Structure formats: structure tokens, C-alpha cells
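The structure that follows is given in the form of C-alpha cells.
Of the protein chains in this complex, one is absent; all others appear in place.
Should a chain be cited, it is by its letter among A, B and C, assigned in written order, with residues numbered from 1 in that chain.
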């Protein structure tokens, strides 16, 4: 029988915020949390590298923030709700961030949602995707 | 049958930190919590009334702090563990604060503790005290 | 005597709040979603509860950083809207009900629920959007609210079974509150949605419909769902639906569905709403 962790990791295109990601992304998420204050948002936008230097991020995490590599940040332990503070600082919506992560254009992503969203069929399991079921 | 609250209030010389006291003393306790930071302790000691003005205390609470009326503060909703931050700021011990609250001299209180502490006999219930049992 | 008379489940999509705050509810994108909210506003205005027990989740906005309670309860006099990164919503301060909240604390903790007590708490879209959905845009907080906050963000979330049990304990707690008080309980979050990763945009209408159906008639099936079930079938963020089970647990076994609304999309999300009255 698969463990819960194995079952969660088998879901395609999904990065469940587990203890592993929570530990990996702790300081990245704390950076995002700091943006809950308007003064910090302004300071960050004035000089992003200088602001980021206050947080013990990995080089990869720092790059991903500066490039607004949303899926990269998720892979490096960021949680979407923390990221939404960075998105808010940029005046970007959840739909913008989600769209970026799918690799679709914003227009295509919006159109997919208007048409009823992404289907669950073929999206339950990585194995399901490999066999093209 | 007595409610839990009635049973707790029947214990003599005791102010259980219930929701009522917690609500009454919220800002008094938050003032104490602010003294966890050394810089705040210094600022408080430099000008106590000015520092206290930052907290929405009642006039009675303000007076009790300034006078270090320890039992008064407890009656106004302070919790002893919060008070210990004010005590620490004054470099006073728990034994000093507790002694003050009993109305005994510090010497008598210390001697009582060395002799085995206050007896439970006659100290379980207010009614027990009234009847002298 | 206090009494829970009904429960309400609703999504709390932040974009719904933004649409209201920016006056866009009549635009084509939003019109039919908001039309579906008409009946519930009418219902709530008629029922006129004294208090709403509002179960929701914070989105890493207002809880102390690094601190993740499984269940927290706000016992303050009021709750200010949180700045979530784009300034606080222009909605009224939410009025609390410390008397009922502390009664719940005592009853629930003595019953073995390990609550985190919050003297002061700001509230994010998880709480303010359901208020807007159900009450519109009043100048002042229209009803007292007791917030119950649930961790749905960090695995392990509480199980659906535990949420349902919390609801049952809330039912018992309210029944022992001696003030004459009419209570409606909200469970908010969901429905199916995923807003991170390459699978973002997932919507599972069939699953949502079955969830809404079974909420009335067969809650035991929902109580047995696992974390993996929610995340796989309703999307990673669809696991918010466990919060609805607190609401359901607080109702009688027999309930009547008063109204329902389901709309896709609200931003990335399937927006659902249901009202259940005790029978």
C-alpha cells in the first residue's frame, strides 16, 4: 500500500505543502509574510536585492523571487498563500500567478476557466498521465 | 451543585485567571508583555507615565502599576506570569511579588516558606475560613 | 437558551470580494454569480441571527507568522480586516461576541478540543468575503461573529472526521449557553479549485455536486473522505471543504436544504453555496 506521502506526490502538477516543503520554504515564506506591511512592500519594491538580503534565502530562491518565477518558487518551498503577498505587492491576482504556473498564456488560462476549468480526467495520478489513460 | 466558577471563586486569597480576569486585564497584561524587550524596559524605567500612556489602561490599573500595587494589579486582571515581566524589570523575584501580595513582611514570608510553607488547612474554602474550621 | 437554527456553506474566493469592492458585480463575468446570491441574502435577512459562528481558514495573512493552530477561536470585541498584501478590504470592522466565544472555549476545551485562544485577531478574505456574500455592503457589521479558524494550508490539516466532531461539540456547547441567542453557523472555503502548480485551474463539478448532495442526506460519506481524496479530486486548495463539515456537524442529523447555488468560474474556483435548516 502506498503511504499518504506517496499518494500525495502521485498527484500530477501539485506540490502539497507538506513538512518537507514547509521546511524548505520557511524563510521564503517568511519573506512573503513580511510583505503584509505596506511599508515593507514599498521598501522591497524600491530595492529588491537589498530587501531580500535580510532573509536567509538560498541563491535559487533569491533568483526565483527576483525573476517572479512562480512555479520555481513553489518548487523551492513557497506556499501559494504566502506567494499571494508577493503577488499583491505586484498588483497581480491569484489567477495571474496560477496561469503563470501552468505554462499557458493568460488568455488561454482564462478561456479554460470560462469553459469550465481543467478537467479531472487524466489529472488524478501521474501514472494515469503516463499511460495516456 | 456549585458551578466550576463558583467553586474556583470559593478558594480564599486566590484569583484564578478566568475569562473574566483575562478580559479585564488584557491591556495590563499586554503592557507587561511589552517588557519582554530590553529596549522597552529601559524606556519604561526612564519615564513610566509616558510609557504607560501607550496602553489603554484604566486609571486604576495605571495607578496600580505606578505604585507597584501587586495585589491591586491582580485584582484588576493581571496574571502573575505577566507581572513577572514587570517584576523582572524592577529586578524583583517571584518571592518578592508573592510576599507583597500576602501583606506579610518579606522576612516573615521567607521564614514561613523555610518552615514548610502556608498550610492547606483552613485555606481550601472561604466558608471554611468564616467558620474558623 | 441559545440555538443553532441553520448552517451555511460557501466559497470565499477573494476575487468575489474584489468584484464587490470595485463595483463590478453587474459585469458579464460576475453577473450570474451574484444573481445566485440573491436568495441567501433574503433568507438571512429574514432569519436575522443574533450571532454567526463563522468557521473559515486564514490564508497566511493574520495569524502570527510561524504559528499554525489547527483550530483557533477569536474571543475579541472586534476583528479588523487584514491587509493581505494589497491593503485591507474596505469593509466594516467585524463585531465579535466575547461572551459566546468564551462559553465555546470553556465547553470545547473541557470536551477535549485543543483550541488556540486568540484575544486579538485580524480577519482575511476567508471571513470577510462570506460576510459580503451573505450580507452585501452594509456600513456597519450587520451581525456579531465568532470566528473559528482552521488550518487547511499546511499538511496535516485536521481530518474531516475531526472537523465534524468539532461541529458536534459546538452544537452541544451552544445548547448549554444560557442567553437567548439565535445562531447560524457558516463553513467556508472550497469548492473544487487548485491555484498552484501545473494542475492549476482544476474544477470537478461532478465531485462538488455530490458533496453538496451528500451534505444534506449522507454526511457520513463526507466524514470518511481522506486528505488525499480532497486534494486529488477537488484540487489541492479544495481541501478547504473540510471546514464545511464543522458546520454540518453542528446541525441536526436531519436537515432541509433551503437554497443552493453553484457557478464556474470565480477566478480559479468553483463557487458553491448551500443553506441547510435544522428540522
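As a working rule, a residue touches a chain if its C-beta (ideal position, glycine included) is under 8 Å from a C-beta of that chain, and two chains touch if they have at least 3 such contacts.
Everything numeric in this text was worked out from a predicted model, so none of it was measured.
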Where the missing chain makes contact, among the chains that are shown: A, B, C
Selected from C:36, C:158, C:201 or C:249 as touching the chain missing from the view: C:158
Sites on chain C contacted by the missing partner chain, in the whole complex: 64, 66-72, 105-106, 109-110, 112-121, 151, 154-159, 161-162, 165
Missing-chain contacts mapped onto chain A: 19, 22-23, 26
Residues belonging to chain B that touch the chain removed from view: 4, 7-8, 11-19, 22, 29-30, 32-33, 35-38, 41, 71, 74, 79-89, 91, 93-95, 97-99, 101-103, 109, 112-114, 116-120, 123-125
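Just so it is clear, only the chains that are shown with their structure count from here on.
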Chain contact topology (line, ring, star, complete or other): line
Most contacted chain pair (by C-beta pair count): A-C
Chain closest to the assembly centre - both centres taken as Cα means: C
For chain B paired with chain C, centre-to-centre distance based on mean C-alpha positions, whole Å: 40
Centre distance in Å when chain A and chain C are each reduced to the mean of their C-alpha atoms: 24
Between chain B and chain A, distance of the C-alpha-averaged centres to the nearest whole Å: 49
